[in-house]
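A single protein chain has been omitted; all remaining protein chains appear in their positions.
Naming follows writing order (A, B and C), and every chain is counted from residue 1.
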Amino acid sequence: MILFDHVSKEYPRSGLALNDVSFQVRKGEFCFLTGHSGAGKSTVLRLIHMADEPTRGEVRVSGYASGKIRPREISMLRRKIGYVFQDFRLLLDRSAAENVAFALQVTGARAAVIRVKVGRLLAQVGLAAKAESYPAELSGGEQQRVAVARALANDPIVLLADEPTGNLDERATRGIFDLFRSINTAGTAVILATHDLELVRQNSGYRVLELDHGALVYDSTSSS
Amino acid sequence: MILFDHVSKEYPRSGLALNDVSFQVRKGEFCFLTGHSGAGKSTVLRLIHMADEPTRGEVRVSGYASGKIRPREISMLRRKIGYVFQDFRLLLDRSAAENVAFALQVTGARAAVIRVKVGRLLAQVGLAAKAESYPAELSGGEQQRVAVARALANDPIVLLADEPTGNLDERATRGIFDLFRSINTAGTAVILATHDLELVRQNSGYRVLELDHGALVYDSTSSS
Amino acid sequence: MPYALREALAAFRRTPVLTGLSATMISLSLFVVGLFGIAAHNIRRVLERVEERVEVVAYLRDDARPDAVRLAQNEIATFPEVREVLYISREQALELAKQELGELRSLFGELEVNPLPASFEIRLKAGHHRPEEVQAVAQRAGAYAFVEEVRYGREWLDKIYLLRRVAGAAALVIGGAFAAVAMLIIGAAVRMAIFARRDEIAIMRLVGATDGFVQRPFLLEGFLTGLLGAALALSFTFLVYRILSGAVFQLEWIPDGWTLSGLAAGGVLGIGASAAAVRRHLRGI
Partner (left out) sequence: MPYALREALAAFRRTPVLTGLSATMISLSLFVVGLFGIAAHNIRRVLERVEERVEVVAYLRDDARPDAVRLAQNEIATFPEVREVLYISREQALELAKQELGELRSLFGELEVNPLPASFEIRLKAGHHRPEEVQAVAQRAGAYAFVEEVRYGREWLDKIYLLRRVAGAAALVIGGAFAAVAMLIIGAAVRMAIFARRDEIAIMRLVGATDGFVQRPFLLEGFLTGLLGAALALSFTFLVYRILSGAVFQLEWIPDGWTLSGLAAGGVLGIGASAAAVRRHLRGI
């Protein structure tokens, strides 16, 4: 469902952020994306999200190919992808509930449906009590959980999570991770970028992709 | 040097973020501040920074008392406090080097001095190669390291670090932590808010303050 | 589209300064246009009134026979362009001349003979003052044998027509310039509104909002802001009209059609400027 075909990404001031990366992620797969700071993890997720185009090679997601996809199709694709951004990207002038609701409004969902779903999602991330708080009134970890709730709103077929537990304590991390696992069990593919090697070690059953200076240096599926 | 005297902080929509917290941090002390997400860690640091006033009780920092301090004194105090913000707070229209330089310009430092110092600081956090990059061109971990460099720019007497390694891999985390330790050895007090219990366990010699729902539930100094 | 409307209204609440500024811009520019409209309308009215007073004067020979004169007077009155025909006798002419000359009146007191001729003053119907029409009437009146000479202020008439044409051109040029400036200002205000919300827009697109979905609230907001601005401008214009009208000149309020056009123009200006700014700026986010 996600295919990287000899993908390189070059930024003007930084040189190669990705260097000839090829891999494939199947429907319903769960996969860790690891690597040191600046290795290219976020860049991989941005390319899947079609927020950037590869300099060389091709990215295919759910039948759409980078370079050929049209603006409208990008919008449609994004509704099927849940993305927990590393820096949250919440709308600062909307409450937690409104931020989650917004991802649903975009698809034209009905107000009654939205209300019920938003309530359930916030409860799942442990923020039912903070539904009416604005991002500035939330702690770092609480903002991160709002971002997770929003990513799950549209029942995505892929969930991209960029460091989704960087601001969370162990208990909250476990809660979020369990949530991802149950979503994965229900058929959603999950790509989780993290440098929390502890988390990766504790869940050694899952596939691991490791980046180093933009190159894919380890893929547990192909090596094992 | 830092004194919390029965401090409570109440936010309109969230209730008590801090509840009757009292503790003291001496010159040159190194101290972890832990607690679950939303426990009040960032709130403690914000109060030390005089970015907020306690609802009850008093905060004293370097001779200044909350409630009595005047705007100009707040500016002067802040120049003596290094603060690594949880959400980085970089100036988006300035390069990494300019962001670090800005903290020095504020104090009226000379351009030649600034140039040398900025170069050394960026090298210390491992970002010498990215000096001219803008925040949008940096990875999450790289932004965090710029924030660390800026916090150290004015040779602070206290360093407040809010989750300074949340976006960093193990190696970078170790590098930053070693940097904090050497600064501490040189006489700067450090308060490091984190939920990376691994980091706390690995450095068990240091003082630990633990918050739970706004209350100070553990202080390794007073209990041992 | 209840979502777009809700969002547009929320924008007013969230950024009152920005919205207020845009509305003020629109209202300022339309206010100037409004003042200009009042001026243009009233100048037109004045010209019309002056024009109405254009008349043809036919001077009669001293030896004209009274019954022929009376016959001719009735005949001329039936010309399609003519409203009425007044007969001014030699004595009446002298009386009028004395009144008009004022200071030099005493001069006539010493005259032994009345040097002035009798005349017809031919008044024209409203809307029949075009130079050609006036000339036609003058020619037909001049055809009578006992009419010595016909005068009808030809240069004066030409001047009025020139003035009207100049005023019309000025209206077009100045009005157009102001509309252009207004568009620029509104465009800048909208661009700034988008600039202020660029993070918001970027995030909307990241969660899968289509361009149309992102744009609609801005367009609606622009439209409402424009309408608000136009309403403000109308109020200001009316206020100034009332103040001026009472104290300085006698003015007429602009026709209702113009008022409605002004409101519509505000809305169109707002939505047009929004559309241009949104479309141009969205590419950059």
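General observations
Convention: contacts are C-beta pairs under 8 Å (C-beta built on N, C-alpha and C of every residue); 3 or more make two chains touch, one makes a residue touch a chain.
It should be emphasised that the depicted structure is a prediction, and the values quoted were computed from it without experimental measurement.
Among B:A103, B:L138 or B:L179, the one in contact with the hidden chain is B:A103. Although one chain is not drawn, its touching partners on chain B can still be listed: residues 49, 51, 71-72, 75-79, 81, 83, 85, 89-93, 102-103, 105-107, 150, 154.
FYI, only the chains that are shown with their structure count from here on.
The chain pair sharing the most C-beta contacts is A-B. Distance from the centre of chain B peaks at C, each centre being the average of the chain's Cα atoms. Averaging Cα coordinates per chain places chain A and chain C 63 Å apart.
Work out the mean CA point of chain A and of chain B, and you get 29 Å between them. One inter-chain figure worth recording: chain B and chain C are separated by 69 Å, centre to centre, where each centre is the mean of the chain's CA atoms. The set of chain A residues that touch two or more partner chains is empty. Shared contact sites, meaning residues of chain C that touch two or more other chains, are absent.
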